[in-house]
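Apart from one protein chain that is not included, each protein chain of the complex appears where it belongs.
Think of it as A and B in the order they're written, each chain with its own count starting at 1.
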């Protein structure tokens, strides 16, 4: 990566206290250049396959970034003012992208203290070589510089993929995806670099508007009739195997709660049949979705796909925003989650099975020390994902280590997972995570609770080794026979 | 403010680490002398108008301070021992105020590590020039010194108002207040310095003992008959307008929960009619109160009063204390609050309206990162109030910034709000807040995440600009037309 231009300080986001900073810098230097393992993200495989250009600065940085848009909206701009296109196709919205960029630059102060500020500084300075701070005065010049860069081949996604040193990147894909883009990438030798992830939320909530269409799409893609719950399960299973064949490591589940209570086959069939012909209420939909988490775990035991669970967000908190602009527009608000009771059915059934792996994410920090760390510190199938969404921030990541490590250790966590739809921010996010983990480890060294060698080894594991091992598809031949369990030491070291 | 006597260290409550302390001191120095904006408090307007004396040291510092009383009670004193008068008028209680003062001084160690300790040190040393630490040995001498000072005109409230450099102070007033004291103050030219706040809790909970009397008082003051829900709403609206005319910026709502679900007019009328003639149960009362939060927001859109919400405290946890001494005696205990679901009806209806402003307070820290910061970081109407009550403390304020800033930034917070009934503690509280914010900002500078200039500008905004702008009565002509929304940059800068 290029030398630091602008004013990015080499010690940014490392501890301020000199003793710890010196140690943290040494730890950070041992991980700064490691390849990026990006096991959970929202980049479109087709975009990579086609090696598309990123568009102009507003298209790259602002319009699709719900972090940025929501902050500007929180201070009085409307989505339309920032170029977000209303769904109705009728209403007007700002199409002057230079003006949108200017609005962002003029409001640079709003991002003080936020991770967006850190990421943007990193991207502007280190990815694009911008030497000025965004402001009303500099907005146009920066826009021009960015536009010029974005027009060159060096700023196409595949060039950045190499420049960013991304070893592997997972996409997120609907069950009815034909995976054709992944196949095309594989044909070009990119099959180990870009892998799909099976994300079935759309077919798991029968109370939601698009459910019937999603089930029909699933049937169509699978080439099977889905007439009842049994044929639905078979189709899900078959699509999972198609994903496995396409290189998938994992499934991903974004549920409202962590409930995993299974239904009897009869109850599941009854709900399924009812939903095929008419509406079901939200509680029924949630019960079916909980059952499908349980079923997904059962399938993971059979096909080895690592299960990811992201519960606890009330999507589309504002009806007006959802109606006008659709989902993912910055108005998703977290809720408390009950992991201890919610996960008990699933963990009781599969939690000790060596063929099973589940990675848990949360946006509710109160469960770190109370529920998640004790669960991950006991069940061998459980790993804790990186701090998610709003918590993917300097303080958020530091608190995760503080609240989780003492009970779960480092080796029951997944290492860093970026979960972004903003490709150009990937190195910034990984860099920040490596700095924060280096700072946390430096604190342990400075307090004489860890040696520097141990801290450095741990930092490498968190940045690189653990994401690879946590997301390695499980060996389903392991089958519970004790002799076939890899020794923990091996697994942790891989 | 006078030079530091006693042992108050100029760097008290700034970060211990030398790099950060140096930066923090520089930031603090740029805000230390700013005027005090005190937009939420419990000082009596009549007290200011009459320019009353504060009484003796026990009357000023101990008997009315529920922080102090509860701590001494928690270690074995009874309220009576501390001069709190039982409601029955019969029971005896300590009337020797010198003895009460001595009890406090003898137990000075109990306050170690508490904000009471910080405030008292500041008040004794900087407001009263006391040079000794409270103890059994010094109690009497300090009592005499304080008594002598309190007998002078310099220690009347208006002199202190000037000396404390209070630019504006909001009182808290019942809907049936005649606002005569505010009018008298205005006639003396103090109308911009002392403004009322509309606090209607007493008329919003029809299950509570005093409700019918409060509604009657409202009708009497408004000069209108209140015979049903419709005439009740009209009276509320008219009193709000009277408050607006008297200079009010805001309303204040201290509810048990954050529920804002509106009732149908028929249901509201049914409950109202029932409550006029007989008891309603707590759940019904809570449903009516939730409806009135919704109605209050609707009224705010019309009259521009900023809405403040303080939910989540179980008042009068001890029946014995409540029965013997009445409310506000240190036995109010917080509860978890559900802001995400509770506020959804209100925010769905008014949250995007540029005429609306709501400031949210909490005493439940678990919602900072999970609910409040995401809500304030999206809805343009929402600002987060300062850490409230028990959390108005060095650690409480630091955690607020740590848990809120990364998602909501600084500019979706209200700046400091002191919420005190102890007039002499106002400068101490603002001073402490300025130190803690300076320390937090210094950490960002030391970690190279903010420049010193940015940090200093932010500190000034938090101490002075943001409280003024957050509590500015809304321009109700803004009416939702995009063109009339002030640009966020302007708004943030005032």
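The definition used in the following text is that contacts are C-beta pairs under 8 Å (C-beta built on N, C-alpha and C of every residue); 3 or more make two chains touch, one makes a residue touch a chain.
Computed from a predicted structure; not experimentally measured.
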Among B:363, B:376, B:404 or B:424, residue touching the chain not depicted | B:363
From the listed residues B:277, B:320 or B:477, report the one that touches the chain absent from this view.
-> B:320
Among A:19, A:237, A:284 or A:476, choose the residue that contacts the chain missing from this document, as touch is defined above.
-> A:19
Where does chain B touch the missing chain, residue by residue?
-> 7-9, 11-18, 70-78, 80-81, 106-107, 109-115, 117-118, 136, 314, 317-321, 330-336, 363-366, 390-391, 393-396
Chain A positions in touch with the non-displayed chain are 17, 19-20, 338, 340-341, 344, 347-348, 351-352, 354, 366, 369-371, 373-380, 382, 401-403, 405-412, 443-444, 446-451, 454, 457-458, 482, 485-489, 491-492
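In the analysis below, only the chains that are shown with their structure count from here on.
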Degrees of rotation, nearest 5, to put the Cα trace of chain A on chain B?
-> 120
In whole angstrom, the CA-centroid distance of chain A from chain B equals 40
